[in-house]
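Pasting in a structure now, in structure tokens, and then I'll have a few things to ask.
In this view, the complex is presented without one of its protein chains, the others remaining in place.
First chain written, first letter: the chains are A, B and C, and each begins at residue 1.
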């Protein structure tokens, strides 16, 4: 899987003769665009299958990222993936399916969580969908508690900075959540004089907090303006444009990797199925769809034709259906699992040397 | 006691022929300066008497505002004092003795709290010194918990804005405390589009949080810069200069009273006895003393002579000694007071119709 | 019959109209949504806040200081854990100022499990809340009590927390709220916002009447000499079911106390029943280490140790870090009807 380090297009300069797709003054090689497109479509198909599950009773609650793929996929593709401080740490929110698929997660693993199976590698059927956790990829558990990931991000970045190398900490969250003090904490802890930290602070601005429009609660013109007093550079990007997003992410990552200081990106994105299944998970009509927009460009540039687009969608849907079928056939957690994995084994614990086993006996 | 509304000097323009004291391009009438000076000296004398009590065993812990009088006195003099939303609300921190004395508190009442007497009108001997509470003056209880006053301030301002008139909410705190999320909460809640609030956000920047220098933890050039993304105007003022402080406060109050929007003031002040009695409450030598500086000006301008200055100090010390003697002779709270004033009387409470009386019986 | 959440909404309306409520606010509390559980639809003083629970309770305190009468909502009790310092301060303001201030504020929040809420929508809050000295804490288990407790919470001049059992929000009671139309469909039409566009929707409120459930008053919902069952909230109807089943199958009759107020709790009612039966079962779904039910048990041990005929029983949620989404987790984490029934049978049949 192509990840950061493959040079072509990373800096916006295409190789001579290789076909490129252009957006404004920036471009990406056609192959990269195809890869991004396919991942976006797969992310969407997986989420749409999960929405169906939430309505059919094959799952309960759904929340996820349709409308954020134009940003979340380019993000996942550029992550320096691995375990430990030499690699990037990810403190994600619950709309990052595109990122996970781009990093190489299978649909099956995403859907296993939706289906609350014991095989769910993220939480063993414990957590809501989209609440990913992958230690091998430095993805710490996504929690439903809005914004607290911003409070933890400086910690991983401290270790990364001390460790050396170019690993960075990436934290994502929504716009409404920036009203919690944790957003400010992240800025403060990442800019302590002499102890600046390589934290890429990302805000996915969809203009909503559930039913509440951002414009009714937030006076900031741009959320990233809040970084300025702390000397944190940043940019607002059209998250519906994967090419612009790719480059913004690339600039942000490069800055954090090299300067070992924080950077902010505010990605303007859509929320295509409303907040979650609690609000009906209905397809909204009045917000731009990053996949449609990207396809128009790909078609216009002759990088894909209609047939290929259709095929990719069909394949993605089939993959999602198959993953759902497989997941639903897998075993559920049992009563014995309730207490499992509460404690890591400890040589100094007289009561719980291995794991939690109920009240002390 | 002269309070806001006495026009002379409020706008920096002195009456013809009336003697004035000038600082930079601003000035105050000589009478106002004398009044401010006397209050500053009285505040200092009261605090110094309390420090002595903390060392003699007549009290325990001391914390207070020596070094902040140049700002806190002009603040107290300009408060629109009274009870209810037509008047200013004060959410203060623990270094505001100057403000309270300027508002008319007697030294005796300040020292009663230090002496932990039942007669302490702020807390009945319950709270630390400087933890004032005066409902008749809209002073909500000062809590030791850093920064939470900023979270409550929008609430009083909402009622004031709705009530009409020109009452505003004033909130003060230290510099280190702005690292708590509550400082950001105050900015956000005070600038909700269409619901901006008359909150005067004051930060008393003494450059320290206990032993930790601000410059090691804070990247912001000025703390008030954090207000800019929210459209909150503000200014940094030399809190050691009562004339500059007077006018900054006046500008801030006028803006809040008239625009019904927030304003920020960052007052650069000294911390003349260290953090508190826990750090020894020793007189520091390397920070400017606002009283000395002001006296130099008053003397140079011929508004006072040395003898008068001495007399004012002597009177203030005598007043403090007398207050301490009186307070120490007053009764202490008793075992019966432990539960008193937990609950306000309630007509719908079957167990505690009057007050708390221990566990339900 | 109104659902519990409709009852809350009607109480808030009554509060706005007659009891001086000035602000009903929180995340998504105002239009268009009117609360994620619809508790605040159509209320004239309801407004949306920033996503900031600390700001919500802090602002409520400020409003109360300045003479307003706020009802603040935390969308889920699960999201109140960053505000405990402010909750403690709200509880100590009158005390610390030696009686100068009242702080008439209501904080309402859905509590407990039962909505397939996974880790962060299944927490219980009453044990935490009970530790907040200076607060009063109530938790209704049916719509009429919700109405009456909410009205009391509003008129009480102290901070009152209203915990709404998540699992029971859509459950209907068997008693009409004073003024409520007898027909469910009529009520729905009058006060439930329509699906879709609501911009021009206005509720038509029934002519509601004042009805207070006093704070600190339990309800004896079943009577019998065989045992005392103490519960509230989600587990209360389960206890009633268990008691009814036991009566039917074995003819054993028990007192079932719906505590309704967590603090102050109705010690008189508890004490009287325990004195009578000598057998005690306490049930709630909060986690079991340092649980409010254990406090109740302690009081019973303190004052009725020698009245107890057999070992008192207590059924609580397991001490685990969370409740998992797959229902096999929840079913095995919090007390279920079969546990309650078997424990009650054991308790009532044990030889004294």
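In this section, a contact is a pair of C-beta atoms (placed from the backbone, for glycine too) under 8 Å apart; a residue touches a chain by one contact, two chains touch by 3 or more.
As the structure is a prediction and not an experimental result, all values here were calculated from the model.
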Among C:249, C:275, C:290 or C:342, which residue is in contact with the omitted chain in the full complex? C:290
By the document's definition of touch, the residue of A:151, A:240 or A:270 touching the omitted chain is A:151
Counting contacts across the full complex, list the positions on subunit C that touch the omitted chain. 54, 79, 81-88, 91-92, 94-96, 119, 127-128, 130-131, 133-134, 263, 287-292, 294-295, 297-298, 301-302, 305-306, 311-312, 314, 319-322
In terms of residues, what is the contact footprint of the unshown chain on subunit B? 60-61, 116-117, 123-128, 143-147, 176-177, 179-181, 209-212, 216-218, 278, 332-335, 337-339, 342, 356, 358-359
Absent-chain interface as seen on subunit A, which is shown: 84-85, 89, 91, 120-124, 126-127, 131, 133-135, 140-141, 143, 145, 148, 150-160, 163, 169, 181-182, 185, 188-189, 192, 340-352, 359-361
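As a convention for this text, only the chains that are shown with their structure count from here on.
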Reference subunit B; chain at largest CA-centroid distance: A
Centre-most chain by CA centroid is C
Geometric centre distance via CA averages, subunit C-subunit A, whole Å: 37
Can you give the whole-Å distance between the Cα centres of subunit A and subunit B? 46
Of all residues in subunit C, the ones touching two or more other chains: 49-50, 52, 54-55
Touching at least two other chains at once: which residues of subunit B meet that condition? 181-182, 185, 188, 192
